[in-house]
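In this view, the complex is presented without one of its protein chains, the others remaining in place.
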Amino acid sequence: MSVVAELRGVSVELGDDDRRVAALTRIDLQVAAGQILGVAGESGAGKSTLARTLLRLVQPQAGTVLLEGNDITAQPERRLRRLRGRMTMTFRNPLAVLNPRMTVRALLEEPLRLHARLTAPARRAAVEALAERLRLRAGELELRPAELDAGRAQLVGLGRAIATQPRLLVLDEPTCELDTVAAAEFLALLASLRDSADMAIVLIGHDITALQPVADRIAVLYLGEIVEEGPTADLLRDALHPYSQALLSAHLPADPTRRGRRIRLRGEAPTPDDRTPGCGFAPRCPIAENRCRSGAPTPNQIGTDRRVACLRVLEGSSRIPLTR
Amino acid sequence: MERPGRTILRLLGIAAFVFLVIAFICFMLIKLGAAPPVVLLGGPNPMPEERAQLIAEYGLNQPAVVQFIRYVVRTLAGEFGRSWQTGATVADDLLARLPATLELMVYALLLGALIGIPAGVAAAFSRGRAEERTARGAGLVGAAMPSFLLALLLLLVFFRWLDLSPAPSGRLSVVLTPPPTITGSYFIDAILMQDAAAARSALGQLILPVLTLALLIAAQLTLQVRTAILMQLDTAHFAYARAQGMSRDMLTGIAMRGAAPSIWAAFCGQCAALLGTTAVIEYVFAWGGVGQYGLEAMSRGDFAVMQAFILLSAALSLLVHLMHAGVRRVARLRIRRA
Amino acid sequence: MLLDVQDLRVARRAPGPDANSDTASGPARGIGTALAGVSFRVVKGRILALVGEHGAGKSLTASAVLGLLQPSARVTGGRALFEGQDLLRMSDADLTRVRGARIGFVVQAGHTTLDPSARVGAQLMRAQSVHRAIVKAEAAWRAETLMSSMGIAEPRLRADAWPHELTPATVQRVVLALALINEPQLLIADEPTAGLDITTQVQILDLLYLELRRRRIGGIIITRDLGVVAQYCDDVAVMFAGQVVEQGPVSQVFARPAHPFTRALLATVPERLAIAGNLAFGGALPPAPDGCPYRPRCPEATERCTTAPPLVGAGVHAARCHFARLGAA
Partner (left out) sequence: MTGRRIPALVLGLPRRSPAAAIGLLIVLGFVVAALARPLVWPFGPGAADASSELIGPSLRHPLGTDETGRDMLARVIDGARYAIAVPLAALVLGIALGTPFGLLAGLAGGLADRLLRRLAQAIGFIPPLLLALALVAAMGPSLRHVVLALGVLEAMFFARAMRDQVRAMHDSGFIEAAVAMGNRRRRLILVHLLPNTLAGIASEMPRRAAWALATLAVMGFAGIGTAAGASEWGAMVREGTNAMFTGQWWLALFPGLALLLLGFGLQLLAAGIADLTLRSPASRAGDLAGATR
């Protein structure tokens, strides 16, 4: 398995000169070809910034961004533009990212026009093939964004992203505006893509459980830091970071016989403005100790391929006792 | 949060910038002129000594930059030159005519708001019914109405046909002597002096020009207020309040509160643009205010007056802008205090 | 019986030219969103979930029951008996006395419900004075008490806040308080936690659930999240293309879904989602205009499905399908 995209110690600050806010702090992340990496986090965790950093749409203040082993951290936009067919993304709000004056056909054609040297008939054929892969219905190619619903629009967005056969595909909360059925269809399509095209996929969402059906690995983001990362099955079975546990327990199982016991967190998901020294999760953590409020934990390797950033994890005391 | 000293400095900086830009435009009016500046400033046939004086005063034989600096300095000192039409200094002319214009504008604004705001509110609340279409149609006709045409129509009906109003011959019947200046408003001054005849005449003269201006203002305000309120009616919180069973009065209150900033902005916008329309109306009614003075200067090429008039109009709208921003700031502070 | 909706029908014309009309988004514009005979019941002290896809008519049903339809839609038939009185035939003045007083409601996107130019406390007090004569001090006291039981810390301080100063979760708590302040018998909540983070979502839902139970209020929760249905609701009505295609107690419907659409819906749940097989839900296919509307997407459709399916019932659990699988287990 070859690593397609990698972040090494990446920190990103956003905002203007008056007020800078740390959106991402010391992020280490790898995603390999044929793999789906799920990234879970609530609003303000830095999910969208992470997506944009992977594609170098955002310039990090520190660290290295690599695509297929090449450092693209300092590449000028002119050079990056040529790579934009190899690294693509879809967006949260699928309807807003489609130019309202273009037809679905033109929208799907655009990436090919920009990145593939094809003759007009070849491009046409490629669009038709793409439409078939997305299972678009007859006539849908001639519609405009205003005539699509969110589910279809996200499908078009996905088509635009995979048209140039990218190496890296980043999906920023692709199902957050979709109905359950449309979302399930989208994920099924995504899984089939992973198997057929050998690309690295980063799937971002706010709920671990929603990522579970397709993600091979999951990273949990809190206040711009990765608090836990590991194989999906391990993380679901035995989440080690208190926040991952809380996130998992907040999921509502669609099974009336399973009345989950819940971890109650204090307060709301904070914004980067409210960042306190020490562990970012400490103010809401049910098992936080005094040392958590002074020293920031660094990610610890647990087992062969898990990382957890919690001071209590090494002693094996990071599990929160469940209460109802 | 904000240091007052810095804010004041910033405001002064902006004011200086605005002044320079406007002064530059006024200065350029002469440079744009087809005739030599001496003619523009001194009239078609200036006397030789007048000529020499003008050249010295304005530095007309010096580089343009120097001329501009001189112009700025003179303007800041309140020297606007002489009108070759009246022979008096422009500053004196303007000061003498300003009360007449202000009187007209203030009454027109009050009456216009009194008609326009309720009409706009009523139009918005009767959405989809005949009342709304009537109010909106009237607003659109008013918006399309040339100011002078409305004035002439009113004169035709009330002066020529019905003979209810006096001739458009200024602020007072020609047979009366104006009251001594106290506030500058003939009507109020006449009342203060207990001069019934003058007061009645002043009021009679006021009615038609004020009505003309007020109708024009009201038409625009109706449209703007209607839009502002409609936007409130379309908000989810308004729908929610309505669904909760609030009475019509409460709902009106909610919509008005929400629309208040927009309505205030619309009103201030009307104030700021009013001098232009007032000038035309003064011209029709031979009102003798600064508007008529400025307009006639423009049509005859009296450049010193023209420059001063443009400066004055900008100063007025700057004042309105400050008033608008000030009130908004206070209102927002009230919200932020919580 | 708190609310008994029988065969509710709503017709909707395509949006006209005037700016004030509504616009349904997406391809469903003007068609397919009308209600074709919706029936369900809400029992005192129980919570009913209304689930279905976007455009199935969930919100429209709530609007029709509350008499809050857009001008482009109108009720063409059916009854909605609330404590014996038909809401659909009530005069506007009578309806006004019901809404906000005996029926509370929470709408989608709660933050837009609050008046941005009034303090939170004032809005809570205003909502009380609409329906009864009340002394200011008492109204304020009740507002604070309710805010506090909605989990808002320092309610007195918060009552003085403007809506824009509050976090989304606090706003939602205020919206809930607003819906409950007149002690309604029925609460209709349309996507009460849409857009909230999942850790705050459970906080809000727990509160709502406890409050409904404690006051023995009947509830209708409109949602797309089957987890919400499973964890917080007693009964469920599954809607598809303007019809209730299946209804019954949550435990029975989830254990033995009788309608193919319900089965498809339940299959989308992450825990059950079988990604390996190439799942075809047919989500993009429009409903059929006649016969069974689910026919185009139904893997089990036969010739018989071109005729309108009957409501097949076994006790409290019923489904609108020729081949409904009921009560086998």
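As written, the chains take the letters A, B and C, and residue 1 is the first residue of each chain.
Criterion: a residue touches a chain if its C-beta (ideal position, glycine included) is under 8 Å from a C-beta of that chain, and two chains touch if they have at least 3 such contacts.
Please read these numbers as outputs of a predicted model, since none were measured by experiment.
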Sole contact to the chain not displayed, among C:43, C:68 or C:207: C:68
Given C:115, C:144 or C:190, the one touching the chain that is not displayed: C:190
Among B:239, B:260 or B:327, the residue in touch with the chain that has been omitted: B:239
Contact footprint on subunit B, counting only the chain that is left out: 14, 17-18, 21-22, 25, 28-30, 32-34, 136, 140-141, 143-149, 152-153, 155-156, 159-160, 233-236, 238-240, 242-243, 272-277, 279-280, 283-284, 294-295, 298-299, 301, 303, 306, 309-310, 313-314, 317-318, 321
Missing-chain contacts mapped onto subunit A: 55, 57, 80-85, 88-89, 91, 93, 96-101, 110-111, 114-115, 143-144, 146-147, 157, 160
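Heads up, the rule we're going with is that only the chains that are shown with their structure count from here on.
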Graph class of chain-chain contacts, one of line, ring, star, complete, other: line
Interchain centroid distance [CA atoms averaged], subunit A/subunit C, Å: 31
Subunit B: positions in contact with at least two other chains: none
Sequence positions of subunit A contacting 2 or more other chains: none
Residues of subunit C that touch subunit A when the two form their complex: 25-28, 53-55, 167-170, 197-203, 205-206, 224-232, 250-251, 254-255, 264-273, 275-276, 278-281, 283-285
Subunit C - residues contacting subunit B, complex: 18, 20, 66, 68, 71, 96-97, 99-101, 105, 107, 109, 112-119, 126-127, 130-131, 160-162, 165
In the complex, subunit B residues that touch subunit C: 127-128, 230, 234-241, 243-247, 250, 254, 257-258, 260, 335, 338
